[in-house]
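Heads up, one of the protein chains got dropped from this complex, but the rest are sitting where they should.
The first chain written gets the first letter, and so on, giving A, B and C; residue counts start at 1 in each chain.
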Amino acid sequence: MEDQQEQASPAVRKRIQDSFDQQGLMSHLGARITHIRPGRVHIVLQARPEVTQQHGYIHAGATSAIADTAGGYAALTLFDDESEVLTVEYKINLLAPAAGDHLEAIGTVLKTGRTLTVCQLEVYGVQVDGARKLVANGQQTLIRVNRPAA
Amino acid sequence: MEDQQEQASPAVRKRIQDSFDQQGLMSHLGARITHIRPGRVHIVLQARPEVTQQHGYIHAGATSAIADTAGGYAALTLFDDESEVLTVEYKINLLAPAAGDHLEAIGTVLKTGRTLTVCQLEVYGVQVDGARKLVANGQQTLIRVNRPAA
Amino acid sequence: MEDQQEQASPAVRKRIQDSFDQQGLMSHLGARITHIRPGRVHIVLQARPEVTQQHGYIHAGATSAIADTAGGYAALTLFDDESEVLTVEYKINLLAPAAGDHLEAIGTVLKTGRTLTVCQLEVYGVQVDGARKLVANGQQTLIRVNRPAA
Partner (left out) sequence: MEDQQEQASPAVRKRIQDSFDQQGLMSHLGARITHIRPGRVHIVLQARPEVTQQHGYIHAGATSAIADTAGGYAALTLFDDESEVLTVEYKINLLAPAAGDHLEAIGTVLKTGRTLTVCQLEVYGVQVDGARKLVANGQQTLIRVNRPAA
């Protein structure tokens, strides 16, 4: 119940899910959105051979890809239909090997302005038993642009 | 001829190619190494629907993944068989939509020390006619660790 | 009382204060340490003409200097007498004009390892009436090195 109240409106969730579904990379990696709240989005990536680096951990590139995407959609929850957001830049520290059953990336808006939005990016490695460990932490700058007319 | 002289030694190239081939993500994305020089590695990623974001450009996550990987292997060219490098962190600016026939990421060692190495990361969008545009630019910190005994 | 318990030990506080007092820049800027807790250090900088940029706000360079220093000492609280920490790199977003009576920078250790430590950096603009606003947010990587024998 409480969890439901925290969710973004159905219209916002639909808009973000639709956009996410158009990202070929997210589908190809096997990532999916699990929470869409105002100013915060979670994305989960299952560990599997297609997303590994040379030691069998999840590749920093895959870790970063879901972190960047979570931050972008976290920002988008705060804007109207006419807006898009683009990543200007991000910085990410890889704190520990990205191990576990899956990764959970959480993008959280830290500050939003007319033009720029800054998000915090966190990625947790989650074991089958639910144990969680912070494996990456970052910071991202996004720019709001008007959506091109259809 | 000149180009051949610039290449890393066959042993270094083999070591890096072998490591790259073990990265499930690089294979899954369709990325391949095209140059291995001392302190500089190039990786190419073909544009295709599996690596896009919602507007059909190559996803910042894919762009970053090849940039990070190019930097890591650029550092590794400078170390011996007993060393591995891990990404500590990187920062990347997405300067323009990642459009074109393919992307070419270039990782270049800027400074190397006993423990840490800093690389510059560049990613170019390359058209079918060979026209190139810088689409991303970044900076990466790596740490050298001893390779675990087999 | 509670606040006192949170403080670092007198030995740690003395070690950090002594080191801080040797930083010519901090003294020249008029910065001072206000809290030294395990894994967290606060530094305050009074607004005055000597630390401004061209519009009269506190200069991003001064904001960054106290943020970087707060992070470095936050890391140092966790190490023994034989250790020093050096900043490897940091990234900082300037979120709002650095206005107010003074700035308060807070460095907080996010993750510490044998060699590297990652800190979160926050800087608040504080008004005379105590109102606070986040004006900068960053992330920093530090390396622990052995202190040279005296």
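To be clear about the criterion, a contact is a pair of C-beta atoms (placed from the backbone, for glycine too) under 8 Å apart; a residue touches a chain by one contact, two chains touch by 3 or more.
Predicted model, so just to flag it, every value in this text is computed and none were measured.
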Next item on the list: May I ask you to name the displayed chains that the omitted chain touches in the full complex?
Entry: A, B, C
Margin query: Of the residues B:Ala62, B:Val118 or B:Ile143, I need the one that contacts the missing chain.
Written below: B:Val118
Notebook entry, point to check: If you put the missing chain back, which residues of chain C would it touch?
Noted result: 19-20, 22-29, 48-54, 59-62, 64-66, 68-69, 86-94
Checklist line | chain A, residues in touch with the chain not shown (by the definition above) | finding: 88-89, 91, 115-116, 118, 139, 141, 143
Note to self: If the hidden chain were put back, which residues of chain B would touch it?
What the structure shows: 91, 93, 95-96, 110-111, 118, 120, 134, 137-139, 141
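Note that only the chains that are shown with their structure count from here on.
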Next item on the list: Averaging only over C-alpha atoms, locate the centres of chain A and chain C and give their separation in whole Å.
Entry: 30
Item checked: Length of the line joining the C-alpha centres of chain A and chain B, rounded to whole Å -> 23
Checklist line | Residue numbers of chain C (touch at least two other chains) | finding: 91, 118, 139, 141
